[in-house]
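With one protein chain held back, the other chains of the complex are shown just where they sit.
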Amino acid sequence: MKHQASVASRLYGRLDDVSGEAGYAEHPPRVGFFTDTSVCIGCKACEVACKEWNALPDPDAGVLKLSGESYDNTSALGASSWRHVAFIEQGPLDAGAPAAGGLSPADVLGPALAGLASPDSVAPATRWLMASDVCKHCTHAACLDVCPTGALVRTEFGTVIVQSDVCNGCAYCVSACPFGVIDRREDDGRAWKCTMCYDRLRGGMEPACAKACPTDSIQFGPLDELRVTAAARVQELHASGVTDARLYGADPDDGIGGAGAFFLLLDEPEVYGLPPNPVVTTKDLPAMWKWAGGAAALLVAGVAAAFAGRRP
Amino acid sequence: MNSDCIVIAGSNMAECHPVAFQWVVEAKRRGATIIHVDPRFTRTSALADLHVPNRVGGDVVFLGALINHVLSGGHEFREYVTAYTNAADILPEEYVDAEDGAGLFSGYDPATRSYDNATWRPTGERDLTLSHPRCVFQVLKRHFARYTPERVQRACGISPQDFSRIAATLVSCSGRERTTAWVYAVGWTQHTTGVQHIRTAAILQLLLGNMGRPGGGILALRGHASIQGSTDIPTLFDLLPGYLPMPRPDDVSLERYLTRIPDTGFWGNKRSYLVSLLKAWFGDAATAENDFCFGALPRISGDHGTYRTVLDMIEGKIKGYFLWGQNPAVGSAGARLQRLAMAKLSWLVVRDLTVIESAAFWKNSPEIATGELRTDQIGTEVFFIPAASHVEKGGTFTNTQRMLQWHHKALDPPADARSDLWFAYHLGKRIRARLAGSTAARDRGLLNLTWEYPESGEEAEPAAEAVLQEVNGRGPDGRLLSGFAELKGDGSTACGCWIYSGCFAGGVNQTARRRPHTEQSWVAPEWGWAWPANRRILYNRASADPAGRPWSEAKAYVWWDAEAGQWTGHDVPDFERGKPPDFVPEPGAAGPAALGGADPFIMQRDGKGALFVSAGLADGPLPTHYEPAESPLVNALYKQDDSPVAKSYPDHPATHNQLGGAAVYPFVVTTYRLTEHHTAGGMSRTLSRLAELQPELFCEVSPSLAALRGLENGGWATIITARAAIEARVLVTRRVRPLRIPGEGVIHQIGLPYHWGSEGMVTGDTVNDLLPFVVDPNVFIQESKVATCDVKPGRRPRGPALTDLVMRYRREAGLEEDR
Partner (left out) sequence: MSEERQVPEAEFRSYYGRPILKVTRWKEPHLPAYLFLGELSGAAAVLAAAAAATRRPALARSGRLIAAAAAYGGAGFLTAELGRPERFVNMLRVAKPTSPMSMGSWILAAHSGLVSAAAASEVTGQLPVLGAAAGLAASVTGPLLATYPGVLLANTAVPAWHTAYRELPLLFAGGAMTAAGAGGLAVSACRADRTDFDAARRLALAGAVMESAAGFGLERLHGLSGEPYRQGNSGNLLRTARFLTIGGAAATLAARRSRIAAGAAAALLTAGGVCAKFAVLRAGVASARDPRYVVAAQRGGA
């Protein structure tokens, strides 16, 4: 894709120097996460480490309940859950029985697996996919773009953080994020999400979740290097017969200009609760304003027309 | 990491040992094949190349069939087997194998439910061609001949196709160039045949030449952070530190006691181990004249395991009980009995981080709800004494790898909480102060103890490092010893645990070493300290061939350096350094000198890997499949159905008729852990971060069992056994699969994590209420991995109606006698 004009490129498309674009003349390399879900063991150490390090609030003990959705009782990213490990059970069902989560087999079975293997056949094609989700620290971060107060900012590391003292809780970011990441905490009225452990990065440490991950499913580092590592890992997996392996969010030419936190998935993104092809909403912003301007003009014209007639 | 194949069976490694599992992930990245044999598809299975669901309690059949596959196909590593195992030993004619004894070996006495092993002792002759009909190798062949893939399918529900895939992978990943590792944990041990599982795997690994070599071995994943440490310096009733057996009443003298331990191999130095231990404990009071105070050691007269102790409590034989870091009201099998027993005590001391169920049973137990116990009628005085946690004190952990790692104190314990060391030390001091001046013989032992450690701070905390130094041992000059080779049997050395000797070598706390792996060899000898002598792989002499050359370049580990005249390699050789490979012992030699230069298994009497175990096992010299105490199937191999030697305390009224049949309890229940919680939950259900991740007790059932019993995902189920009924949320999951057993129909297995109880942020019924008091005869571990049950939709009844439900089932099963 050709490099676009500077104003437009702020809204959409490839952007090789996010921090520079955000006004940092001197800045460290852009860092990010490569989450290789093929080695995730669903231990949730990342969830716990994140909550501990960031002192996120406790849940209300009274309301804790089993979700019934495999081993996932966190259910989604939220204002107080900045890492979320998804659990997806796939495999043959024995005849006529309800599936986990009350879904039909078609909901959770990959096309490749559906219809395979009866209970006593060889090597039943059971899979239990686990994936630790997090804020994508988008190159074109809709949350940041739409924030009216400037509470959301780009850091020198190329990450996106909320300044909680500035946020006024308008929740615009909540609806703008194409990944459903950021959310407003109703008790304090502010929006919260992963900071990529900005405080730790400033101190030269890696983020808490990556540090805690026992299998290196979460890899932290300069984004350029991670992209190379990831590409090699996909190759390796393909070579070993895992043809389902694919990268998600690694392409700087995608709808959000590439994610700062990208993933290796083993199935379609929507199976993990991720949007298949997210596009930053501001891509269409110029067109939107045009239509709004046009509508405003129509309004004026309408009024003018209403007054144009002869007075009775 | 160096394995070509890793078979994880009887463990859910990824969930229970996530940090260790990183190396399995690494091995997989390097091309190893990972196989998981587990009734459930778990987070371990998710990362494995192959998951094979099986029936709990059938693993001896599965492993036996692998042995059969190896032997009948001639896949054994012949050179290794001949040289390094006891395959060539010839057995006496009187020996009768289970093969010919309908599942029993010669020497069985049904009255005592035990064996006399007189007929199992090898004759002393050896046949290196392994063709003598009575040599161990041939006996082994015959013994395992009936362990066929068809029988594996009958007993385990593993298809012949899956079986042959595993067998072929194992064979191709073993031998000179490649190695396979087996990994197990409590999925193998918590059975009446627990020891037999590991024995069978050991035979297989010896036959394939996978012992003592990098990437090989059998890894016992240990439980609590330092559970390895608490077997090395044991909390077990029948052991002294360093695996010396506990004296018995007939051990009237030190001399007499020592005759029970082998004379040859490294146990041959037994006297120096024991005398040094006694010197460490009794100091100057221990002299050659008084048998080094050997008489002051307690004697054991029988089973004093935790389950026997509980029954003794119920009988009123035991008045007081200390619980340090244990929560039997939730964590031990037959938890109902545990609580009923504690209610009979005069006093109970609980030292724990929080008020756990075992400290709150008198007001909060299910028995109070059913009316079986009444708070105002429980006479037990409960003392709850807050304990410091591991971050609030310094000390070592000994991990799965026998590695000691020092952890530093990070913060002060809160309020009144004190370290266990503080408590034990000051309790000892106070008792000794009370006894001071006593001349009673029974007090001598206590008063003679060396009981002085440097104290520091306001709380007079004793120095943990001083304890470690005592454990390491000192010479006559007070110098810290460099290893157990320096120990003497004449009382000139003192050492708290011979296998730990060297952990403070050179006056340096070796366990506190943390050199990053990037700055040292791949064996990483400078991270922590592993017993014995900082060896990372035991019996590593076997990594070289009889002539001392590595079996292969790829798997070179320890070898004989002829020029230097010593053993060398990547690790500390687990062999006498200067003993050449061709060394032949003098006849009648004792101790290590009795072993030849090609006898790698130096803790064995003969230095050989034991395919056949003639002494030391309660359940026979060769592993034999028996059904669990409760099982829906009959033994597919032998007439003898369940273990003839398992301990089920049938003599006791409290456990009378505790086992239920499959007619009324048609399903199999198995119990296990979740990553998100820890054992009885005292350390996880109390923490919001963990509690929220798994908030409720649930049972895992297959979709077809759910359909059969009308269970709904997310709804409630009641699980009933002959002991109790509990309720759990339902997780309908295809990860649990019904097993189709040819000729038997379908076996449904129900999975239950056992972490819940009545205290903490998230509470739930106690799974251990469901389980019986049945234990392995060798190590007294409970059969908590398998029982039979029924399941129905909905919550369980409350109050006395709960007892009624259990009773209704029991009557139907014919367990209640009409009164």
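Some notes on this structure:
Chains here go by letter, A and B, matching the order in which they are written, and residues are numbered from 1 within each.
Just so we're on the same page, a contact is a pair of C-beta atoms (placed from the backbone, for glycine too) under 8 Å apart; a residue touches a chain by one contact, two chains touch by 3 or more.
Remember, it's a predicted structure, so these values are computed and weren't measured experimentally.
The chain that is not displayed touches the following shown chains in the complete assembly: A. Touch with the chain that is not drawn comes from one residue among A:C147, A:A208, A:L223 or A:A259, which is A:C147. Although one chain is not drawn, the whole complex shows that of A:V18, A:A86 or A:C209 it is A:A86 that touches it. Screening A:V228, A:V242 or A:A295 for touch with the missing chain picks out A:A295.
Residues of chain A in contact with the chain left out of this view: 10-11, 69, 75-76, 86, 88, 101, 103, 106-108, 111, 142, 145-151, 166-172, 174-186, 188-191, 268, 270-279, 281-282, 284-285, 287-289, 291-300, 302-307, 309, 311-312.
Quick note on the criterion: only the chains that are shown with their structure count from here on.
Averaged Cα coordinates give chain A a centre that lies 44 Å from the centre of chain B. Looking at the complex, you find that chain B touches chain A at residues 14-15, 18-19, 21-22, 25, 29, 41, 43-47, 50-51, 157, 159, 161-162, 165, 674-676, 688-696, 698, 702-704, 706-707, 712-714, 729-735, 737-740, 761-762. By the touch rule above, chain A contacts chain B in their complex via residues 39, 41-45, 47-48, 51-52, 58-59, 61, 64-68, 70-71, 73-74, 89, 91-102, 119-124, 126-130, 214-216.
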